[in-house]
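Missing here is one protein chain; the remaining ones are kept as they sit in the complex.
Each chain gets a letter, A, B and C, in the order it is written, and its residues are counted from 1.
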Amino acid sequence: MPVIEKVIDETPYIRTFVLDRTFRANPGQYVMVWVRGVDEVPMSLSYENAITVQKVGDATSAMFGLGKGDRLGVRGPYGNGFTLTGRSILVIAGGVGAAPLASLAELAHSSGISVTTLLGARTKTELLFAERFRQAGELRIATDDGSFGHAGFVTQLLERTDLSDFDGIYTCGPEQMMARILNIVKDSMLDRIQLSLHRYIKCGFGICGACCIDPEGLRVCADGPVFTGIRLANSEFGKYRRNECGMKVHVQ
Amino acid sequence: MPVIEKVIDETPYIRTFVLDRTFRANPGQYVMVWVRGVDEVPMSLSYENAITVQKVGDATSAMFGLGKGDRLGVRGPYGNGFTLTGRSILVIAGGVGAAPLASLAELAHSSGISVTTLLGARTKTELLFAERFRQAGELRIATDDGSFGHAGFVTQLLERTDLSDFDGIYTCGPEQMMARILNIVKDSMLDRIQLSLHRYIKCGFGICGACCIDPEGLRVCADGPVFTGIRLANSEFGKYRRNECGMKVHVQ
Amino acid sequence: MSRDITIELTGLHLGNPVLLAAGILGSTGASLKRAAASGAGAVVTKSIGTVPKPGHPNPTMAETACGFLNALGLPNPSYREFADELRVAKEGGVPVIASIFGADAREFREVAEGLAGADAYELNLSCPHAEGYGAMVGTDPGLVEELTAAVKDCTRAPVWAKLTPNVTNITGIGLAAQRGGADAVVAINTVRGMAIDIESGYPVLGNKFGGLSGPSIKPIAIKAVYDLYEALDIPVIGVGGISSWQDAVEMIMAGAASVQIGTAAGRDPEIFRKVASGIISYLDSNRWELSDIRGLAHEVTYASD
Partner (left out) sequence: MSRDITIELTGLHLGNPVLLAAGILGSTGASLKRAAASGAGAVVTKSIGTVPKPGHPNPTMAETACGFLNALGLPNPSYREFADELRVAKEGGVPVIASIFGADAREFREVAEGLAGADAYELNLSCPHAEGYGAMVGTDPGLVEELTAAVKDCTRAPVWAKLTPNVTNITGIGLAAQRGGADAVVAINTVRGMAIDIESGYPVLGNKFGGLSGPSIKPIAIKAVYDLYEALDIPVIGVGGISSWQDAVEMIMAGAASVQIGTAAGRDPEIFRKVASGIISYLDSNRWELSDIRGLAHEVTYASD
């Protein structure tokens, strides 16, 4: 089981845990991280050997108590990850959704694909991986409180962007943000937008059914977490998800 | 499970069953042959795709009732097989012991090693694979009843043979015959003689212990069935073996 | 590939004998429909109870040398929420069997009645890792008979009793279900098991122990089905470690009237079609009907007989 080699404070609520193990993975694939005695939760690989974690509850808080030399249980990588295509792509990242997208942007850049990133956060200090996106291409920033870049949502930046410049759109962030994005892009773009979903993941093996989304019964943990817009257009996405019991809860 | 492609009458009591499957095996390795509803018994591979069976009891009689198109359960190959070394070898085969040795002789011949075979049987019609040995080099024959070749035992042929001509001796046959051979060859030859043993084989996996020989606890099924003379010189070999219960029985 | 492998199972007509097992991908109507579209002859839902249950804390699943351990802990949204999923599932066009659990006869009946419309009920008398449910009730022949009778009493739909292998005598439990009026038994649920992380000493499951599934348990399931087939008059539905058509044929030869696939269906949701067509080719090439191989292992002869 991997040992934590380094902990990087990315923002006041987000830390990167660099592990002593490298995973061969596509950007967008995730691992199941076991914080012993607490919980096991899915986390995207933010580097080939790291995860980047936002403190939101029990397991993530427990992780914030760990440091260099501590161990995490890690299994995976799981899921499909993003598929890179075309010569010019648009990346839209909200909050900790930047985690799987930064390495995608880097991979695209090093493959000669031109990258434009729209990066959003609540406030300036919560912007994640701005420098990585900047190195990979053009970067436009939005903060809810206007402390940096555009004052407002990344979706507003998107509305001002000419989408015909791009062969593909890649996004990860709060579901409401991604749902709005899906409304903004034209129908003709639906097969060229890839969205990484968050759903409650129990097994990660594609066996237990906890993460299935309506109406196709697609498993976020194994068929996803990345889906094209076409797959999601007439789905539960943006409307509801399921809790640990399998009950529908509305996406706020 | 393999299908029998052809049955060849080798002698009145010995038949070769050609299977529709090829085994990658060293000469001297064996397979476990399952005659359903009857028994499972060890048989050397006499060709890469065949076994050659002497009718002696229940399982072998049941096999004699099978023909083209019937199936046999076969697992393996198991055991070590013979190790070929040197430029000139002596092969000594008694009865159905010729089964593993004929392909050894052929392999040696095709590798440019000179082969001399001493082949023995009760009577002329029971001589097994004489033609294969002849093709592979020099062949000398003994029959107990004198119906072909030397009248008497192969061990008498051996006593007349100058062993200094050979880099290795390979033998398989009745235990009494092989024990006598071990007495005839000088001590200096013990590391150059390889003998293939018959012991009661239950599992073939080296797990159950049924085939262990004293005093080293060597497993005939997994460490053997081929051993060098050195390994056997001060062993139970030629003196006793064990029956299905694990009781010692004298080698008659 | 034209041989008929449709079967009548406890009065249900199935296009093929390869079913989705309970608790695998069966937590929503959509995922049950997906299994139906992937060729399952019928689908069994996740086990449903009287009240919403989140199940055990994660980790709820872990891989072993040749299978999986799970301790999901019967997460379910209760029959009230699940009734809707059942309706969606039935759009799949194959029989939908509601797997139900409860602590006593009253609860079992409440869930069965709440899930009216199910084509059959499978009583979970066997989940090895939920306090007070599943195998906690399924190891007691008296309780098994009582619970089976209680559900039989409140529905016309067939009732299947799913058995745990974690007992001294599974046929005794099977006979109790039969006495209670079960139309079939399903064997086996997972085998109790555990794994420990040797770097920390922590059991790898949040619930510490759980149930073993997958290839490791196939020989255990085959033996259970073989014994139940000898002892019972009602059909036996075989489940445990089936990941190929060969495994399904083996289970049918042991005596299974139909088979269910769990773990392997998670790995490959298309497995139902593959297994069914594998069975067809197998029968074709041997010029056999499905009925020729059912229970065949009980009919072979021995020289010593």
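Everything below uses one rule, namely that contacts are C-beta pairs under 8 Å (C-beta built on N, C-alpha and C of every residue); 3 or more make two chains touch, one makes a residue touch a chain.
The structure presented is a predicted model; accordingly, all values stated were derived computationally and were not measured.
The hidden chain, counted over the whole complex, makes contact with A, B, C.
Residue in contact with the omitted chain (choice from C:Pro77, C:Gly114, C:Pro203 or C:Pro235): C:Pro203.
In the full complex, subunit A makes contact with the omitted chain through residues 36-39, 58, 62. For subunit C, the residues touching the chain absent from view are 57, 64-67, 69, 139, 166-168, 191-196, 198, 200-203, 208-209, 212, 215-220, 222-223, 226, 241, 246, 249-250, 253-254, 282, 293, 296-297, 299-300, 304.
Mapped onto subunit B, contacts with the missing chain fall at residues 1, 32, 34, 36-37, 39-41, 71, 73, 75, 202-210, 212-217, 219, 222, 242-248.
Following the convention adopted for this analysis, only the chains that are shown with their structure count from here on.
Distance from per-chain Cα centroids to the pooled protein Cα centroid is smallest for C.
Subunit A and subunit B have Cα centroids separated by 66 Å. In whole angstrom, the spacing between the mean C-alpha positions of subunit B and subunit C is 51.
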